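Structure provided below as structure tokens; questions to follow.
Just one protein chain is left out here, and the rest sit where they should.
Take a look at chain A:
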Amino acid sequence: MSEKRTGAQVMCEALIRNGVEVMFGIPGGAIMPFYYAMWEYRDKLRHVLCRHEQGAGHAAEGYARATGRLGVCIGTSGPGATNLVTAIADAMMDSTPILAITGQVGSHVLGKDAFQETDITGITMPITKHNYLVKRAEDLPYVFEEAIYIATTGRPGPVLIDVTKDAQQATIVPNWDIKLDLPGYKPNYRPNLKQVREAIKLILSAKKPLIIAGHGIIMSGAVEELRAFAERTRIPVITTLHGIGAFPEDHPLSIGMPGMHGWVHVNRAIQECDVLFNIGGRFDDRVTGKASTFAPNAKVIHVDIDPSEIGKNVKVTVPIVADARLALQAFLDEFPPDREAFAELHGHASDWMEHIREMQAKHQPKQQYLNRSDTANMSLPPHDVYAALTKALNSRGNYRVVTDVGQHQMWAAQLIDWYRPRTHITSGGAGTMGFAVPAALGVAIAHPNDTVWAICGDGGFQMTNQEMATIVQEGIKNVKIAVINNGYLGMVRQWQELFENKRYSGTPLSGPDFARLAEAYYWKGITVEHTGQVEAAIEEAYATDGPVLIDFRVEREVNVFPMVPQNKSIGEMILESPHQS
């Protein structure tokens, strides 16, 4: 291909060469040449016009999280670029491979406070895995290749490319003969076998071993390997918020979620265990509680592809820098061949599991929460919504659930039954309200044959609900939104109730009539006010060939339990409000 191309055409071709099929964005002056070129490639590159660049960013994240492929978002210079910032930060925290492309003012006015100029590479330096300012069209093929390679390999993450308007307009003969030159970037995928053997020795000597399965299992595609490993060793498996779906919750070895809103028996098991094998989780503080008191009796084995995660929050006995799937494969390969060697471990593991199940029976998390006595006289306890939704999801299958941030998010993680990877998508690291609706847009495009449920609070929903218009414009029919509407910024209100003497400062929240708002967007809108209407509403949502919003007007002051207060050990859980019985 020795024909002349504009920089903008080169950008399109670079994306196509790397398998990109869809992009989310909003045009503007500094990115107009790219949009001009995009028109020629519109049969290969689908552009989805979002209503806010934050929405474009989250849509790219949703697409990436649902597929494991690169998500692409686009903004113009200045405000377009800064509107992408929240989503970029979110992607950084959750190791989501997205490419943000921004236009920049012409290189001759760079740094002169030109119209719509913002130093977006400076702004995003700490929240991108890497970023670039491109001022010459000749650099575009290389930069795009390198950027996409960096975003999607090792520990995935967001990469931003800022391209000056003149670089998009210049005509060049692109050089596609690209050899990446990255001496400082060599992610290590294969585990050190000496460390694997050391870890196996530790596991075989354990009496109370536990596996924590994190996001890395899903990102590396290690679900089968994890299952084989757990079954071979019979060690109980915990799944973190982002590990949800890494291990089926109906598996006899699955014990559930740990951490701030984790189950009592899971947190107690962590505090009691003697060997803790964390694969692809980063010991987030929402998992560990006060880190110095976390798993006090445990020797820790930590598998992470990012060396800087190892030893960051929790002291590690055996560190293993590797891809989670290749690490688990190595564990399976390195195990002693005779089943005898396992006999002792299996004996201990089954006693240990029995003990954990006893603790669980005492607290009966899911059942207890689904049939709480204190919700008996509420017209619509939120738990009833989750019970009905779970039933509908299980009976129909083919679902993806995107949650926003707040109480409804924790209830979803706790109360829905999770079986498969990439079916639960949420903002875990940054905790970005407004994530769900646009992310659901990206998920729905990636999986047009699945029903995509966005579960939102009434607060977060009001931050990005304008993407409902995008969903209609794109002809997307497989999105359903469930607003868990409690008239409060619920999670903050919960903290205020429990720790600030019910000083509800800044948390009571009004909204429009969400069902009517949905109608205004040409969606079907349904309002549900008591438990008796829940099932029918969900049925109607399924029966409708198009996007549907259900406004669940739930009891206003229900809390998420168990709860570990900030800065407490995960052994110190609150199980109910002090003033409720």
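To be clear about the criterion, contacts are C-beta pairs under 8 Å (C-beta built on N, C-alpha and C of every residue); 3 or more make two chains touch, one makes a residue touch a chain; residues count from 1.
Keep in mind that, in the parts below, contacts and distances are computed from a predicted model.
Peer 1: Given the options "Anti-sigma factor", "Acetolactate synthase small subunit", "Cbb3-type cytochrome c oxidase subunit I" or "sulfate adenylyltransferase", say which is the protein name UniProt records for the missing chain.
Peer 2: So, among "Anti-sigma factor", "Acetolactate synthase small subunit", "Cbb3-type cytochrome c oxidase subunit I" or "sulfate adenylyltransferase", the name matching the hidden chain's UniProt entry is "Acetolactate synthase small subunit".
Peer 1: One chain is left out of this view; which of A:Ala91, A:Met219 or A:Leu328 touches it in the full complex?
Peer 2: Selected residue, touching the omitted chain: A:Met219.
Peer 1: Among A:Thr171, A:Ser308, A:Ser350 or A:Gln473, single out the residue that touches the unshown chain.
Peer 2: Missing-chain contact among the listed residues: A:Ser308.
Peer 1: Among A:Ala298, A:Leu326 or A:Ala515, exactly one should touch the missing chain; which is it?
Peer 2: Result: among the candidates, A:Leu326 touches the missing chain.
Peer 1: So one chain is hidden, and I want to know which residue out of A:Pro421, A:Gly457 or A:Gly525 touches that hidden chain in the complete assembly.
Peer 2: A:Pro421
Peer 1: Which candidate, A:Tyr189, A:Phe342, A:Tyr504 or A:Tyr542, sits in contact with the chain we can't see?
Peer 2: Spelled out, the listed residue whose C-beta touches the missing chain is A:Tyr189.
Peer 1: Of the residues in chain A, which ones touch the absent chain?
Peer 2: Spelled out for chain A, the touching residues are 67-69, 121-122, 125-126, 129-131, 133, 149-150, 152-154, 179-189, 218-221, 223, 306-308, 311-312, 323, 325-326, 421-422.
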